[in-house]
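A short worksheet on the structure shown next.
A single protein chain has been omitted; all remaining protein chains appear in their positions.
Take a look at chain A:
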Amino acid sequence: MKLAQFIAIAPELILSLAIVMQLLLIALKRSQHGIAFFTMSAILLALFAHYPAMTQVNSAVTPLIYVDVFSLTLKVLILSCTLVAVWVSYGYLRSAVEFHDEYYVLLLLAVLGANILVLANHFAAVFLGFELLSLSLVGMIGYLHLRQHTLEAGFKYLILSATASSIMLLGMAFVYGATGELSLAYQVPGQQNLRLLGQAGLVLIMVGFSFKLSLVPFHTWTPDVYQGAPMPVTLLLATVSKAAMFAILVKFWLVSAIFNNETLQVLLLSIAIASMLLGNLLALTQKNIKRLLAYSSIAHMGYLIIVLAIQSQQSVAWALKSGVFYILVYILATLILMIYLAGRSKAHGVHDQDDWRDWQGMIWRRPAHGACLILALLSLAGIPLTAGFIGKFYLFTVAIENQLWGAIAALIIGSGIGLYYYLSIIFCILAKPPVTQCQTVAVSGGSFTISHTTVMAMLTVIIIALGVFPDILASQLMFQSEQIPIIFNEAALKSEW
């Protein structure tokens, strides 16, 4: 291995090193604050390590890993989310008596898994990242084991996630059996005669990814796990895990040009449409904001995977740009909501403060928080002035360019249904404050500090800025991933033969 290759994967090396150092630190001195700050600085360092890594784009590091602009962008997004997650966890766990060193180790392991997933170019790396992410998340979801729902959620996630992994593994074996190749570029596009075995393998792999992205019909775990997990872990699940799985799904889909495969295209579209409709319908009656966000995440992932249903190579760059923009916007809005929730809850509480009816009249009591939450919800609903609308606009352009009329209809209907519950929450925030005695107890708990407000306000400003001037970011998102065109060119050559 050359030095250049080490630079290319420097962030991951830093993370791995940090995990070992964490263990040493725990052996040396147990401290609430020390480990949190160490973790935070390790992530910051990994973030900065992306600058040198930028120079090494479009290079393969061993057959397992391929570094390109797309994965670097997603990695920066993932690490930034993790930064927020660590900071939120620190506030959340601080109040407890016992030490929580192992929590931070699990957190870094999960992020390392996510990073490997994003970089993966080989089914072995995919599986490695997938398992690393899932197993650490299982530990984190069940972390507050004294709570009523937490252990249940942990077990649910463990069993279902293990099932999904094994199904995916079987799928990989099938693909290997059909092609004799374990790289993501296992098949030469254009030569569309994967046998039934290979086709079945692809479908099984899709099942694994759909499970993690909580797409219908593999979504049933989502609300329970979201609700049962401690709030910062829910945040991690909703942002880091989703972004990583989206990245690997995109690579899996594009590198081997699976979109040329009619059957899988239909499968993907039906999954997307079902997710949009079902996710939004199920969210309608939720009173628990975590469950509601879980269902709405199902719908949003359904919207998102429209970008994969492209018809030709010309659409790839635009579709990738739209997809990354959309997931970024989704993550921003989710972060605002979840930071607020995490700030209001504590680790040693009986449960998190997650009934949105408690938010009644918030805009009049705490205008700043209320405004941030309203804008985040509007962004999730895709209303102009917020970045959510631009994201949805991009999705519409992709869908129209590729003439996916069914998906467009579902997108419109889904958004219409979604409006109902987002608006209900917004009107609740705008309603008259309730007049009860226990209100102060209900809402003033938790570790909410001025820094929570600041971060929420900053994220809200980003949402508005992207909503009004999307070009400041969108013009930067240029994915001239050379990897994909190369494979296409090969395909063109092969098909000429």
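In this section, a contact is a pair of C-beta atoms (placed from the backbone, for glycine too) under 8 Å apart; a residue touches a chain by one contact, two chains touch by 3 or more; residues count from 1.
Definition applied: contacts and distances are computed from a predicted model.
Its record in UniProt calls the unshown chain "NADH-quinone oxidoreductase subunit M", which is the match among "NADH-quinone oxidoreductase subunit M", "Pimeloyl-CoA dehydrogenase small subunit", "ABC transmembrane type-1 domain-containing protein" or "ABC transporter domain-containing protein". Touch with the chain that is not drawn comes from one residue among A:F37, A:F99 or A:W364, which is A:W364. The missing chain, though absent from the display, is touched by one residue of A:T163, A:S424 or A:T453; that residue is A:S424. Touch with the hidden chain on the side of chain A covers residues 364, 378, 383-385, 389, 393, 396-397, 400-401, 408, 411-413, 415-416, 419-420, 423-424, 427, 430-431, 469-471, 474-475.
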